[in-house]
Each structure stands twice: as C-alpha cells, then as structure tokens.
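Heads up, the thing below is written out as structure tokens.
Note that one protein chain of the assembly has been removed; the remaining protein chains are unaltered in position.
Now for subunit A:
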C-alpha cells in the first residue's frame, strides 16, 4: 500500500512515525494522539453511560450483556487484588482497560489508511498548505501523502505522550493513596526507613525507595509504548514490501489482537496492583 513512489524507505518510515503536530517547543500538541484518544474516550464513556442508563436488572440485551461482561471482568480483577475500600479504583481500572484497548485497537487499521484519508481531507479543505514536494501531476494518493495532515497516526498509544499521561495519572494516584492510607508521616517513613531501619541509612533508603517509586510510572508507560511502537514499526516495514504484505500484514495483525488486549490488561492490572500496594500498610 505504499502509494508514494518518490519517497525513500527512510522517508516513508519517518513519515509514518512522526506525529502530526501543532505549536512549537514544549507547547506542541500532537493532534493525532490527542484527537483520536479523546474521540475514543468519548466513545467509550458515551457507549458505557448509554448502556448504564438503560441497564435493567432483568433480562439484559446483547449489548448490555457484553458491557456487563467487561465490567464484571474488571470488577473481579479489582476485587481479587485491591482489598481496601475505594469508589475510585474500579471505575479507574475500567477506564484504563477499555480506553487503552480502544487506542491499541486503532493499530489494526492498515498503516496507510488513516494518513491517506487525513491527507485527502487536507487536500480538500486546506490544499494551500501542501508541502509541494510532488507536482500537481502526481497521483491523488501521492499528493495526499504529501499533505502535512497525512502525518495523522491512528494509534495514540504509539505516542509516548499518551502512555506517559496515563502513567502520570496513575503515579499521582499512587502518591495520593499512600498519603491517604498511611498519612504523610507514614509515607515519608516508608520512603526513608524502609529497607534498612536505621537513621544513618536514611539517604540510602530514600534513593532506593524513590527509584522504586518512580520506576512504577516509567515502566508502566514504557511497557505499553514500547510494545505498541515496535508493533507499529513492524506494520510499517510490512507495508513496504509490495504484494506480499497482505498475508504478512494479516498474520501480524492476528498476532497483534493478542498484544492489544494483553497490554491493555497489563496496564490495568499493574495500576490496581500499584494502588493496592500504596494503600496497604506494611
């Protein structure tokens, strides 16, 4: 599906990996990640809220059954791991699971599809902003891929910003729960006196515990990002090999169905585990 004749493979790959950006410096927004993530989140919330509003305790419809299966699955996972009482954890886990799943699932859309579509939309509505690398006589797809809007990427979780945003949210909750359940003093004590309970070793403990603490969101975000980014890269490489990409793409996509669900589940499960660790006294 490489409809871009005069791109070198390197250009093609970087075209697919670079995000569509607005702004400059730190105040740059990745329009693709932000937009698609928010659209998917709204889809998730409105679908579930709609079903929840219509939910009956009698015989449920098929959609309600499906939604309830997801909810119950998350609820069981939370109940098994998180023993303190909290009204936040289960909805948090559900949001993470479904949202991350939906964002991951965007990866199953063939890699050229969204960029070309976005490029075509760009050509239609903002043709003046074309980069002009290809002439007016080039094919419509090539011109679409030339348009800056074609930097649109489908899967928000292949962007480190997305996974890090989720992980930082979780990280803030870890700190919140630690303070809430152990008190500020308890939390500081845990950070300073934990492996070796001696005043002389407080700096050492602090370094150790801070690394442990910060490793949680870092590993959380990098795990999801790494898995999805690597998968995406493979998809892009497959997309460059001509006709044989069709069976290969299919095989890789089938394999990725597993990765998509698994990574969403792992993110949710680790969130629950971290929060339950934060809220349990040692």
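Keep this in mind: contacts are C-beta pairs under 8 Å (C-beta built on N, C-alpha and C of every residue); 3 or more make two chains touch, one makes a residue touch a chain; residues count from 1.
What we mean here is this: contacts and distances are computed from a predicted model.
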| According to its UniProt entry, is the unseen chain "ATP synthase subunit b", "Amino acid/amide ABC transporter membrane protein 1 (HAAT family)", "Aldehyde dehydrogenase (Acceptor)" or "Multisubunit sodium/proton antiporter, MrpG subunit"? | "ATP synthase subunit b"
| field | Touching residue (missing chain; options A:99, A:235 or A:274) | value | A:99
| remark: Missing-chain contact, candidates A:140, A:168 or A:214, resolves to A:168
| remark: Across the whole complex, the chain not displayed is touched by subunit A residues 17, 21, 23, 25-30, 33-34, 37-38, 41, 44-45, 48-49, 51-53, 55-58, 60, 64, 67-68, 71-72, 75, 87-88, 90-92, 94-95, 99, 156, 159-162, 164-166, 168-169
